Every structure is written in C-alpha cells, then in structure tokens.
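Removed: one protein chain of the complex. Kept in place: all other protein chains.
Letters A, B and C mark the chains in the order given here, with residues in each chain numbered from 1 onward.
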Amino acid sequence: MLLVLILIPLLLGGLAFAVRSNLKRPWLLPIGGAAHLIGTSVVLLGNAPATEGAWLGLDPLNKVVLGFLSLLFFLCSVYARGYLVSRPNQPNRVFTASLLAFLGMLTLAVEAQHLGLMWVAIESCTLSSAPLLYFNQNPRSLEATWKYLLIGSVGIALALLGSYFLAYSALHGGMSTSLFFRDLVHEAPHLSHPWLRAAFILLFVGYGTKMGLAPMHTWKPDAYGEAPGLVGALLAGGLTTVAFLAVLRFFQICSAAHDVAFARSMMVTIGLFSMAVAAVFMVRQRDYKRMLAYSSVEHMGILVLGIGIGGAGIFGSLLHLINNGLTKGVLFLAAANIHRCYGSKRVEDVSGAIRRLPITGALFLAGFFAITGSPPFGPFFSEFTILRAAVAAGRFWVAGLFLVMLFVVFVGMSATVFAVVQGEPSAKAKASSYKDSFFTVAPIIVFLSLVLLLGVYVPPPLSRALHTAAAFIEMNP
Amino acid sequence: MPLLLLGIIGKTKAAFAGRVGPPLLQPYFDVIKLLRKGSVFSRTTTWVFKAGPVVGLVTALFAAVLIPLGGHLAPVSFEGDLVLFAYLFGLGRFFTVAAALDTGSAFEGMGGAREVTFSCLTEPALFFGLIVLTRLSGSLSLSTMIGPGLGQAWHHGGASLVLVSFSLFIVLLTETCRIPVDDPNTHLELTMIHEVMVLDHGGPALGLIEYAAALKLFILGSVVVRIAIPYSGNPWAGWGIFALGMVLLAILIGVVESTMARLRMAQVPILLVAACLLSAFGIVLVAR
Amino acid sequence: MVVGALCGIVGASLAIARPSAGIDLGWPVPGGRFAIRIDGISALFVIQIFLISALGSVYGLGYWKQSEHPRDGRKVRLFYGLITAGMALLVCAHNTMLFMAGWEIMAMAAFLSLTAQDDQRTVREVGYVYMVATRLATLCLFAMFAVLFAATGNFDFAASRPITPGAATAILLLALVGFGLKAGVMPMHVWLPGAHASAPSHVSALMSGVLIKMGIYGLVRVFSLFPHPPLWWGQLVLLLGCVSGILGVAFAISQHDFKRLLAYHSVENIGIICMGLGVALLGRSLGNSALVALGLGGALLHVWNHGMFKGLLFLSAGSVLHATHTREIDELGGLAKRMPWTALAFLIGAVAICGLPPLNGFVSELLVYLGLFRSAALPKDALWLSGALGAPALALIGALALACFVKVHGAMFLGEPRSERTAQANESSRFILAPMAVLAGICFLVGVLPWVVAPILDRAVVAWAPELTGQRLMALAPLCWVSLLGGLLLLALLVGAALVRRNLRNKPAETVGTWDCGYVAPGPTMQYSSSSFAQTLVGLFSWALRPKVSNPDTRGLFPHPEAFTSHVADVVLDSILIPAAQLGTRAMRWFRWVQRGSMQAYLLYILLTLLVLFFWR
Partner (left out) sequence: MHNLVGPLLVVVLLFNLFLLGTSRLQAVINASATQGVLLGILTLCVHEGFSTWMVLITIVTILVKGVLIPGMLLRAIRDAAIRREIEPFIGFLPCLLLGALGTGASLIFARTLPLAKEHVGSLLVPAAMATVWTGFLVLTTRRKAINQVVGYLVLENGIYIMGLTLLHAMPFMVEMGVLLDLFVGIFVMGIILNHIRREFSSLDTAHLSALKE
C-alpha cells in the first residue's frame, strides 16, 4: 500500500509526457493529488499493514507528516490546474511530470525507514523540483534554479557524509551496521559519541540547508521569489517539512543515545539565528515574494528552536510544522494571484490588492495575521506553546529573544503586506484581465479555513497523534 | 455682608488715596440699580451667554452653604464636601468663561483664557492646603477641618498652617481678581481678567455677576480668616471675632491694592506657583 | 446588532443580579478551556460594551450611510460588530487562551475598521502605527501569560498556588506594558491620537469609550490575582496615572484637531482611572478595605463614565465633522446657532468630562479624591506622600481639562463662524442625535443618582479583593448628599433660568453687535482663536510639549497679514520612536550585503557554519 502511494504519482508523471494537450494535461495533477490523498487516508485511518518490507514503514512521526503532505499537495494541485490553464502558452509538460515525480519522491522520503534510502529520496526531491523552479524560463529563474540546485546538492552531499559518519559510529560501536532507523535507535546507546556528534553536525547542516535555516538559507529567497507561487508553497510546506523530518530522526537517535544536550544547544542557537536573519531581511523588504521566503526561514528557525527547547516545545513545533505549512499555502498562493494580476513583485507597483482582488487580498491579509501568530489562527497556539516551554524551562533569554524577533518580523512584514493590500490599485492593475476564479481561490480558502480550524479546534485525534509523535522523538514512551 | 466687604475695601483704598470715598453701602446701591435696569445682548450670543451669570451665582450660593462660618458647623457638611466645594467654583467658572466666549469678542476671549489659565494653578494650591488640613484634622469634611477642632491643630501644625493661610490668601486674591493679579477698576481692557470677561454683560446680568463675585470673595475670605484665627469657644464671641476678622481681611486687601502695583501677566504664574510651593512645603512640615 | 447588544445588556444585568454565572466547556486546543465567567468586574464592562456599541451602530446608520460610503460602509458595520464580539469574549473569558483570542479579534477588527478609508495616506500610516503598537502589546501578553502559566500551572485567571515575587514582578511589568499600550497610558499612548482622529467617529467613540478600557480591564483582572501586592506597585501605578493624566491633558490643550484633542483626553482619563487603581492597590497591600473600595470603585465608575461622556463627545464631534467636513477647531465657531442640539450634547459632555457637578464625571472623581485624601490621612509617610501628591495632581488635571473644554466648546460652538463651510452647517439627522441624547441622559442619571450604581461597584470590589470585603461604598462616600445637592443644583439652575426669562419678558432686551472696545470693523477673524486661548498654558508646559511656535512680529505701518500659530506634535512618537526606528532600519540595511548574489559566498557560509559547529562542539 505504501509502495502504491509512491507509484501512483510516478505513473501519472509518466503519463504526463504522453498527454498532448497543454490544457488537458494539468487535470492529471488534481487526479494524482486526490488519488494520493485517498490512499493516504486509507493507510492512516484504515488498519492496513503499516510497513512494506523493512524499507518503508509508518511510525508515529511520519504518519502525521504523510497526512499533512498529502493534503497540502492535493490543494496545491487543484490550484496548479487553475494556474496552468491560466497560462496556456507556457509549455507545462515537464512541469506537470516533475510535479508528480516530486510528490512521489516526497512520499518515499517520508516513508523511508532506511538512512540511505531517505537520503536518496530527498536528493531526488531536489532534482525533481529543479524544473519546477525553471517554469517561466527567464534569466532570473534560471539563476534561481542554478543556485537552488548547487547549494542544495552541496547540502545534501554533506548530509550523505553525515550519514556515513553515523554508520561509522555504529561500525565503531562494533555492532551490526544496519542503517535502518529502528536498529539505530535501538542500539543507539552503544554508538560512539564523537562520531555521532560529528555525524549530527553534518546532517544538521546538510538537511538544514534543505530546510533553509540561516546561514544556509541563501537559496531560498531567490528560489521562492522566482518560482511560481504554488511551487513556493510546495517547497515551503513540503520539501522543508521532509528535511525537518530527517533532522528529527537524527535528533531522535541522539536522544536515544543520551547525548542530546549539544544537539539541543545547537538547534536553539541556529533557530534564533535564523529568526534574526529573517527579521533583518524582512524589514523594508520591497519584494513581497522574497518576504515570504524570509518568513519561511523564520519559521524553520522556530521549528528547530522548539525542538531544541524540548518538553512541550517539541509538541509545539510539530503543531507548528502543520500550521506553518498550511499558512504558507495561503500566503504563497494568494501572492501568486496578486502577482498574476499586477505583473510585479515590487511593492512600488502593487497596492490596493483588497480593492482589485477582494477575495485574494482579504485572504492574503488574513494569512499574514495568521503567520504572525495572531489568535484565533493556528500558529498562535504553536508559537505560544513553544514560548511557554521556553519559559517553563527557565530559559528566559531564549524566550525574550524569541519575542523580540517575532516583533521585528511583524514590524517588517506588516509594512510590506499593508502596502500591498491597502490603498488605491494602480491603473495597470485595473486594466489587467486577471480575475479570481474557482480553481485559483477555492484552495486558498480551504487552506485558511484549516488554519482557522486549528486555531479554534485541534481535533483530538490529531493532537493525540502529535503527542505520541513528540513522545516518540524524545524517546520517553 | 459680602457686598459690604467691597465697600470696606473701597473705603480703605480711598483713605490711602486721601479721599473720602464712596459710602460703605455703595456696592449695594450699584447692584440694586443694575437689577432694575433693562438688558442688552449682542446678536452673536446664545442662551449660554444668559446662563453664565445665573450659574455663577447659583454655584457660589451652594458653595457658601458648605462653609463653616466662624467656628460654627456648616449648614451642610459631609465627608468630601471639600471636593464639591472646589468643583462648584469650577462649574461657575466654566459657564462664566463660556458666556465670555459666546460674545465672540477678542477681549472677552482673552479674559477667559487668563481666568482658566490662572485657575489651573490656584486649584493645586488650594488642594495642597486642604491636604494639610486633612492631615491635621484627620477628616475629609470642611466643617471638621476648619470647624471647632482647628484650635489644637495649631499646636502641632502651626507652622504649616501659617504657610497654608498665606498661600490661600494668594489664591483668594487671584480667584477674586484683585491686585496684584488683576485690577478690578482699571480702564484698559487689555490688562483685565474678570472685568473684561463681563464686558458685554449689562443690567441684571451684571448685577448678578457683581454679587456672585462679592460672594466668592466672602467665601474664600471666610476660609482664610478661619484658618488664620482659629478661635473656638463662646459661639457669640465666635461670630464677633469672625466678623472682625472679615473686616480686617477686607482692609488688608485694600491695603495690598493701594500699596502694590499689578504684576505683569507673565509674572502671575510665578506668583501662583510660589503659592503652590508654599502649601506643598506646608505638607512637608506636617509630614515630619 | 442592536438587538444582540440589548440581549447582552440584559444578560449582564442578570449576571449582576445572580452570583457569578459561568459556562465551562472543554476546548480542544493546547491549554484552552472554553470557560466563560461573568463576575462583578466583567458585568460592568459587558454592560458598557454593549450599550456603547448598540448606540454607536444606530449612529452609524446616519453617520456612515451605505449610500455615502458605498465601498466600505458594509465593511465598517461588519468589523464594528466584530470588535464588540471580541471585547465581550475577552471580558467574559476565564481562560487566558480564550482571553487572547478575544483580545486579538478585537485588535484586528479595530485595525480593519479604523483603516476603512485606506485610500488616504494618513489613515494608512495611522493604521500601521496602531498595528505595531497593538502587536507589541500582544507579545507582552504572550510573555505575561507564559510566565503566569509557569507560576500557577494553569491557564485560568486564578492563582491556584502563590506566585513567587520574581514572577510577580515580571508579570506586573509585562502587564503594565501590554495593557498600558492598549489603554494608552502616557508614554505608551503613541498610537492613540492618530487612530482616534482618523477613524470614523462612531468607531472612535467605541475605541475611546470602550476598547482602550480593555487594557484597564486586563490590569484589574491581573492585579486581582495578587492578594498581597508590594507597596511600590500601587505607588508605581499611581505615578503612571498622574503622569498620564497631566501630560495627556496638556497635550490635549495644544491640539487644533478636535478629534485628536478628544483622543488626548482619553489618555488623561485613563490616567485618572490608573490613579484610582493605584489607590486600590495601596489599599490592598495594606489590607485597608476602605481604600480598596474607594479606589477601585472610583476607577471602575470612571471607566463607565468616561465611556459615556467620551462616547457622547465623539459622537457630537462626529456630527460636527459630518456637517462641516473639517476637524480644524479654528475653522469652526458659531455652531450653537446652526446645530443647537449637537452643541447642547457637546456642552453636557464637556461639563461631565471636566468632572463638574452635577454630572457623572464628578462622582467618580469624587471617589478617587476620597481615596487619595484617605491615603493622605494614613500614618505611613512614604504612602501618604503619594496620596498627597495625587490629590493636587488630580486638581490640576481637572482645572486643565476645564480650560481645555471651555476653549474647544467656545471655539467650536460659540461666537461667529470662522469659515464659509461652517457658516452653512446644518443640524444632523435623528439617527445621529438620538444616541447622543441617550448618552447625555445617562450622564445626568449617574451624576444625580450615583447610589444606583453603588451596589454594582460593590460587587465588582468583592470580586476583585474577596479577602477585603469590609465596607460598602454607600457608607464610605456621600453619594446621597451628592444626589441631593446635585438635584437641588439643577433645580436652582432651572429656577434661575425661569427668573431670567421672566425678567426678560417684562423688560424687552435690545440686541446690538458685540462691544468691541471701539474697533472700527470687528469681524469673525478677530475672535480669540483656540491656539491663542491655549497659548499661555502651552507655554507653561512647553518643557514637555515642545511646541513649534511661529510668532511673526508685525512691524511697519501696514504689516502683511501674519498669523500666530503653534503646532504640537506627539513628542514620544515623532521625536523619539520614529527616529529610532529609522536608525534601526538603516542599521539593518547594512546587513544586506550578506545576501549579495554570489554563489561562492553562499557556499562559503555553509563551510564556515560547519567549521564553527565543529570547533564549538
């Protein structure tokens, strides 16, 4: 069954090359997304075998991630159909195919239970997403793709080195060097600590590059700025999530090895640093898509910060993983609509979005409030939980810095967002032919309502799943 | 009685000027004459203008009810009547000034501005004084503050009471628009405060205003006198001493008016701040 | 909406009647419980919220007609309702998460409705300042509730276990900043004037009348968790109150824009409320129930009253704005003839806000005064000194407010119109006048019959400090005397008016032009303008206000037409915060070179990170 989840998108991707019509082809995306979503829900809700041989399998952690990713991709694929149809003269064969392949690889990376297999999957995600960035084939997107590819590959290479180190620490521990996670976790106490630490550093930096933690985030603004909005949403919600999942797995091994203090301190530092960098670059940011990219950097920082703090923080950051992904969906897709309508990403040319595009503009504003952690939206609870954990752990400086960063980010982000949303639309925008259609708006509305739902009602099954996942990571069953 | 004070003041000043001066009861004649007259209104004005004098007089009367005269309990007294006392004058001031502004004349506006400006400084001075009294009497009602109990207050708080009575005297001069703050019978509108405010009032209205002003003088005066001469014993003697005190006060005002020159407007705030500081210093003294 | 509001009022009154009602449902969010509880304190605020918003929405029908504002009329109505809902929620919330939800809904809805006319640049800027300020407040509350949770171990407004001094201090400071920002206590008032000035008037009425009181509510609610606050808490709050009151009114006097002026008066009144709160805190730390009753009662009653008369003032100001389309005081004048009812309403509001008898403002200020005097009569030096300085400060505030409102009322409604637009103004519609009438009526009611509200206040006091339930407000304050004298005063005034009228009927009065001391051509421009009226006072406070005065000297035989003008910007915002923000931005610009597009540099960052981490290990 798990294998099916991977194969469906890949097959559809192959099919995408067969379909001729540029307008019919995009339909494959919602189909694939829907199929994947159905399959996932069958796997998660039904009691199908949770493992597929030794290589694939579900555990409390990747269950949550899998469900979330499938949902995210489905909504994005619905949007994608509308988007691609709205640009009929842009060839989308490669785009569609690699989008589906991307989904398959994401699923593989999530389900993989083997160190090397996960690495392979994540690397393939990187590769299959490269064409997505290069969709509107202009020099800028070319440069963005190049940077994304090279920096990503270097990062992933470091991750590979880290995996080897980890394996070597097992080898040095003098045990059967199987690289299955359950074995590693099980035999973690015998791992050789120097190698383990070295491995963790390499893996953290490597997968951190994919997550876009500062200072390895440099590819992010370029990539998100130049790629179509839905690709931004998928990268910010999907790829980063998978990378974070990888980091979590190694964190789990460290905590199983009772050698987690240094990992925690490292994560707290990098997390705060990422927030700081994001804050600095968000102030007076004139390009609203780059602003979203930095916001993504900030929230990656929050995620690892929560893990580093531990305690309730882990639960908080798992919840934030979902909240952030969904909210990023709102923001990126709404931004894409605005971009389509105004034909510019610069704040100078964009104003009065809420008058020109009432629905999209309102959604963009709401998404902004949500991502900055205003109740009653979901992110508030996750961020507050992390803050609470920091205070409860007596790390007042961390809590203080966290709040300061949140404030600076808000100050910077709000200036840009308000400039985009408020005011009088420019004549050019009034003239443009773009209109909100069902396919380009409905997914955003669903995203936002989900975020709102998580703000007023976290379904008990979900929170139970999150709690078990948190316990699973911290190795206290 | 209130108008009589005006008469006495007039006499004193005349005496200093070496004249015979108007009869003591002259103010009464003026007011009665004014009340008989017909009235003239500017076509700019509204009902506020007519309301001004009435409110002024009524509030003054109510304030008078709260004042213990010469060691006797006031007709009406309760915890915190001192606040009411102060704010009644405030109400009166509000409408007097509003009436002045109602005419739309530059001079009356100017007068109003000065009135409220200076009152901003007299109020704190008054309350500093009241705080001292509260501190000494341990009560929040005028009747007990400056009522019979004041006598022994002098024993342990004498020094600060002196300061308070002096600063209250300055407050009195300001509130009733006397030299050195204001010159009630100058002829140059630019230099006036109270008089210029009521330029456009005539006839009965002016009469009411005159009487209200005199009443205000009387009320504040009685407080000052009471604090300065805290006699409490035989009630009749009390009355006598009180009356004597009031006369002395009137004469004192007259003396001040005829010996001092009016301060420049810019210097008045300094004087009033000084008054505040005096009673504040009084507080510091009782704080010991 | 009106109906809903009325239902709310009924509910709240029921809640007052019955001992504290409450719902308590599970709420599956981290730390959330859907716990609604209406105790004495909440009830007070609930009534006020629904009353003002109901009246405001009626007013909005006339003031913000859909026909006149096709683009944002509906929007404003929607968010108006949302503000109300949010406030009602946060006031009733017994769970901190729920409180935060209500708080932020209120804040965001307020932002959206005050930027209704976001096509104007100033409105956008004001909205931005407001949003930043309110976000800072929200973050402080995040921190405060986090500390509270760490200290008490639950998410309710109930100190299950005693709070350590360190945590208590942290909570106090965070609460002061967080709630103070919302309430607009002096150094943290920066967002307030602009927001109130440029919001639609019924929104300003709601914001100034009720919304900023949510900050006060928060303070009251949080302080209620501390049975034995240290002495300096009360003194600190009292001091903040004095500063906020005096400087607030001082800034108010120097304004030209009458809505800005009213906004600064909100700062002043918040100051008075804080003074009351400070007295209550002193009382609580001394275990003196009289102080608690007087201080808290005064503060809460003033919250009420300020809601009423400031609502009244903003509504009447709105009706003036609606008629003349200008907010410049010096362009108005003589409106009493043209819009008599608005003028009357504004006059009543003005008298009330100056705290003059027989209106409601006097009663609450009287309570605060009594508290201050009592604390002055207390033995302890450090303590009564704070009280002793408080009373004169309050007196000063009252006098200044009087000066200010005489000025603004005179300049707006009395005298001759100073501009053409003003001369052609007409009285507003019934929708606009009716709510004002209701509010004016309430002002009189509370002013003359204060003992009606005394029991409500007592219940609130009990809810605040259950351990100090000694004295009833009726016993402490001369409320009956106040109502007696107030009634008599009104009676006497009416009688006097009747006499005057009769007198005038007997002796017909002639009307002439104003006597201008022999000037040849007296004209409207010769009237005393509001800035000239305030000149001396502004001078007295120039150390704080830093006015920009242009006083051209007119020499020569035929001098050019010149004008005396004095402009006072908001010192804290324009002279401190904005420059600081610009400096910070410039500093951050400097970091931009890091992201300079060169791949090699980016890879170098990765390498360096690796090395640093390796050596750090």
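Just so it is clear, contacts are C-beta pairs under 8 Å (C-beta built on N, C-alpha and C of every residue); 3 or more make two chains touch, one makes a residue touch a chain.
Being a predicted model, the structure only gives us computed values, none of them experimental.
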item: Neighbouring displayed chains - absent chain, whole complex; value: A, C
item: Which residue of A:N22, A:Q90, A:S178 or A:S344 touches the chain not shown here; value: A:S178
item: Hidden-chain contact residue, picked from the options A:Q90, A:S192 or A:S426; value: A:S192
item: Contact residue for the chain not shown (choose from A:R25, A:R81, A:H114 or A:R388); value: A:H114
item: Of A:M1, A:V19, A:A34 or A:A157, the one touching the omitted chain in the full complex; value: A:A157
item: Interface residues of subunit A (partner: the chain not displayed); value: 114, 116-117, 119-120, 123-124, 126-127, 130, 134, 137, 139-140, 142-147, 149-150, 153-154, 157, 160-161, 164-165, 167-168, 170-172, 174, 177-179, 192, 194-195, 198, 221-222, 225-226, 281
item: Residue numbers in subunit C that touch the chain omitted from display; value: 592, 595-601, 603-604, 607
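The definition used in the following text is that only the chains that are shown with their structure count from here on.
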item: Inter-centroid spacing, subunit C versus subunit A (mean Cα positions, whole Å); value: 44
item: Residue ranges of subunit B in contact with subunit C within the complex; value: 38-46, 48, 50-51, 54-55, 57-59, 61-62, 76, 78-81, 83-84, 86-88, 90-91, 93-94, 97-98, 101-110, 112-114, 116-117, 119-128, 130-131, 134-135, 138, 140, 189, 199-200, 203-204, 265, 269, 276, 280, 283, 287
item: Contacting residues of subunit C [partner subunit B, same complex]; value: 333-334, 336-337, 340, 343, 347, 350-351, 354-357, 362, 365-366, 369-370, 373-374, 376-377, 381, 384-385, 388, 391-396, 398-400, 402-403, 405-407, 409-411, 414-416, 476-478, 481-482, 485, 488-489, 492-493, 496-497, 499-500, 503-504, 507-517, 522, 524, 526-528, 532-537, 540
item: Complex contact set, residues of subunit A against subunit C; value: 146-147, 150-151, 154-155, 158, 197-198, 201-202, 204-205, 209, 215-216, 218-219, 221, 262, 266, 280-281, 283-284, 312, 315-316, 319, 352, 355, 369, 372, 374-376, 380-381, 383-385, 387-388, 390-392, 399-400, 403, 406-407, 410-411, 414-415, 418, 422-424, 455-460, 463
